[in-house]
Structures are given as C-alpha cells and as structure tokens.
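Note that one protein chain of the assembly has been removed; the remaining protein chains are unaltered in position.
Showing chain A:
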Amino acid sequence: MVKSKEEHQKTVTHAPKTGADLLIESLIVADVKTLFGYPGGAVLPIFDALYKKKHLFNQVLARHEQGSIHAAEGYARVSGKPGVVIATSGPGATNLVTGIADAMIDSLPLVVFTGQVNQTVIGTDAFQEADIIGITTPITKHNYQVRKISDLPRIVKEAFHIATTGRPGPVLIDIPKDIAANPCADHYPDDFHLPGYQPTVKPNPLQVKKLKEALLSSNKPVILAGAGVQFAQASEELIAFAEQHQIPVVNTLLGLGTFPGEHELFLGMGGMHGTYAANMAIYETDLLINIGARFDDRLTGNLDHFAPSAIVAHIDIDPAEIGKNVNTHIPVVGDAKYALKEMKKQINQTPDFGNWRQHVYQYKQDYPLWYKQPEQAMIGQWVIDKVYQETKGEAIVSTDVGQHQMWSAQYYKFKKPNRWVTSGGLGTMGFGFPSAIGAQLAAPDDLVIAIVGDGGFQMTLQELSILQERNLPVKVIIVNNAALGMVRQWQEKFYSERYSESIFSIQPDFVKLAEAYEVRGVKIESPNDFEQQLPDLLAHDGPVLIDARVLQQENVYPMIAPGKGIHEMIGVKP
C-alpha cells in the first residue's frame, strides 16, 4: 500500500536503531515510494531495515540489477521523479554500471545505493569488494561513500537534490556494511550547503534580448527542441511560443513528445534517421534556436555542414553544453521553462515567416517518410505505424536500440511529453523492456508498449518474471527480424554485405518463453492477422508478448551516412 506524502512521512519513527534504519527514514523523508532493489551480503542490513517498513514501499525485485536500473530509468522518464535503486557490493554494483552510464548521458535523475564491504577491509580486495566510487566517477553527476553514520541523512538529501535539479543525472551513494549495520543515534542533521553547486535557472534577460533581436532580423528561423524541454516541463510554453510566432519545430530523438507529432509546425525528428524536412530546415536556417538539446553527433552529422549559415542560439541549463560541439552566438544559460517565459515576455511582434514555412512544408510534402508494405509479409515500419494508428499516439512507448527504435521514433507521433522512453545517448540494448516495466509502475493506468528487437530483448528478457508477479499489463512487441537488424543494415551498406555475426541462426520460441513466465504470448506473421488481433491484444488487461515476424532485409531510411552532412540524406524517396 502506498500512502500520501503526509501519511508517508508521519510514519517516520524517531528511534532509528542502525544506519540502515536511518537510511530508510531518509528515503521516506525524500518521499520515495518505488524502490528497485536487489539484495546481497553487503546490503543485508538495508534489506532487513526495509523489511520492517515494507508497507511503505512498492518494492520491485528485478531478476538482474541491469533490469532494476533500467526500470528505474523508465520510471524516472515517465514520472519525472528520481528512480531509486539499491544493489549489493561488487557484482551487484558493477551490474548497474551500464544503467548508470545510460542515465548520465541521457540526464535521468537516479539515486543509486550500493553496498560496500566493511570499512575495516576496504582496500584489501575483500570478498565482493569493487571500487564502485572509482568505477562510477566518470558516469555519475556525483557520488559519495558514506564514512560516518552521522553524515548519512545529509548525504541522502544532497543526493536527491543533486540528481533532480539543474541538469538531472545519476548520483550514487556507496554504503559500507558496518555503516548500515551499526547502531546510531536517533537523529542527525540533514541540512546541507553546496556552495559549488548553484545551477542557473533563470536566464539572463540580456541574452534573451539578443535572441529577440536575432529573431527580428531572421527570415528562416527554426526551433530545435530536446529533452531539456521535458525536464523543465516546458512543453506547453514551447508550443505556445512556436504557435505565436509560427516557427517550425524539429525534435531531437529524446525530445520527441515535447511538441505534438501531428502539429502543422512540426517537421519531425532531426539527425541521422530524421526527416528530410527537419534536416533541410536545419541546413538552410538563418537562426537555429536550440532549446534543451545537446547537439549530439547523431543529430548534427558532419559539423562542417550543420546549420552552416545560421546564427545559433542555445538555451541550456548546463553551460558546459553550450559551445561544446557547435559554435554558439547567443548562449542562454537557464531552465527551458524560465527561458521560454522570458521569451514570451520580451518577444511580441516578429516578422512573417510565411515564405520560409511554405518552403519547409514543401519538403515535408515532397519527402515524407516512406515504406513499402508487401501484401503477404510484415515489415517493422508498418507494424509500428499500425501500433501508432491503433493507439492514436497516446500510449507510453519504450524501445530498445536498433532499427525498431528508429522506426518508432519516425512513426510513433506522440501527442504529449513523458511518454517516450528510449536510450538515446548510450544506445543501450537491453534497455527497452525493463524500462517499460518502470514506465508502467510510474503510470499504472496507462497503456505501456515496449517495442523491442529480437536481439536486445534477449539481453534482459528475464524481467518477464515481474510482469506476472506485479500484474503489470505491459505489452511487449518484438519486431522480430531474426537479426541484429541495425548492424545488419550497416554491414549491408558499408561493409559490402559481409554479415559478420549479425544474423541469428536459431531463435527461441518467444511465445513459449512468454508462457513459461505466465504471460500471454502470440506469434503473428501476416499483416492481416496483425491488424485483426492488435486491438484485442492491446486491450487485454494483463501482459502480452507479441512476436511479430517481419522481413529481415528492411533498412531504416532516410539516412545520413557516417561522415556526411545533414543535407546529404540518402533514401529520401522510394
């Protein structure tokens, strides 16, 4: 049973006995309700303390720590709240590394607790000792090892603050077993002071004024909106700004959903597998307004051809992103919501960008996304398009990494933010299914669909256990091409069809596998069957696994080949 915040916090008893009790209290104070934990020797005291308070938490036991942390990421992406993970020392902690790196590069707020061996043996290569602080320093926003019990409440509070403010990110707290097990006083201070961490939230109005002036003398502006808009909950402000001034909008992969996919001003996703219209708009624009995107290389392509004639304005809460990859003329450091508010305040009248709009709309019309669905067999693009049509862009969609991910980004046109869960920066196979579990926990009443490849699904499919156990109605759709499709595509195009280790010679029977976990499983091979069965399967009130057999040789188009510029897309027409 999960209680309201007040009720939840009232249950804090004022007689903690051990460091572990103190830790659990700190979690209650931080209003944590969902926990993704996996026990082990070094965290036995913590799990024991949790046992006493288990009525206060929704605890989810994944079957691999990687599953725990990807679930926590999905939870964070959809709820906007920090995902909380607990794992044991050594292998438990190292099993989290991929997820931590993933959360770091995609700016997801996580607070990760790892057990550590007793302080007396740290540094002696003790049983299940790993230097997780050393290992995770480059992939955490911050990390701590607790050395004194009295520091624990402050550290936990700092960790939640750091993870969720400024540019969000993962924070790890390493807790030696003796700290958790030893008795401690009733109460320790939890107030903190972080003089070196003061994120700039409100933008400098003078910088916004420069943006205004640039907009007033622009003829061809375009907005590039990234995940920063979602973290700032600034989607409404973004839509209002774009509509007021009638400026076309491009999304990054992770920004999808911050602008409605069917909006007239929307040009689609930019970058390697973006739309021709989005990329040409960036190529031709004279004023690129980047709001909360980090100019990742999958977006920019060859930097020499990226927005070559544009004045670049970049709004970002992380000043280190500004000017990192792309030369920026108008830096605006701040939260996207505050920036858009300030823009609304300062910018009233702008020129008519009608000609420019007509120009880019023409690209949209002349170069739409395309695929050719054969009569007898299914292809991935079509499958995802059908899912989109059936759910009207309202489902929460998580994906794994590969072709199906790019097709989902292309064909699933989100109406709203916080409904798109994908691993962008790290491109982590194995992410899609567990992250859907986290998403479903964050939004229990919503339809959650995990669109995965047959390759990536096999990296974390053991989490099927949780679906039945927690009665989570996640719908898994395997876009099954019997290959590591994206690798196969690159080998076809850039390695003269030398398919090195990218085609599976055997496949498990995914339906039987689902059934083994008491999940309803269905194999579908024909477009007819798919169309007929999809509505029922999505409406089923429990978990479903659909093994959708698709043609292997399909490629993701259009595409910017490696090293090429954003204007040099291939496969733009059938």
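The rule is simple: a contact is a pair of C-beta atoms (placed from the backbone, for glycine too) under 8 Å apart; a residue touches a chain by one contact, two chains touch by 3 or more; residues count from 1.
FYI, contacts and distances are computed from a predicted model.
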item: Undepicted complex member, UniProt protein name, chosen from "Polar amino acid transport system ATP-binding protein", "Acyl-CoA/acyl-ACP dehydrogenase", "Acetolactate synthase small subunit" or "Transketolase"; value: "Acetolactate synthase small subunit"
item: Of A:His64, A:Lys81, A:Arg147 or A:Lys210, the one touching the omitted chain in the full complex; value: A:Arg147
item: Residue, one of A:Lys324, A:Lys345 or A:Lys573, that touches the chain absent here; value: A:Lys324
item: Positions on chain A where the hidden chain makes contact; value: 133-134, 137-138, 141-143, 145, 147, 162, 194-197, 318-320, 323-324, 327
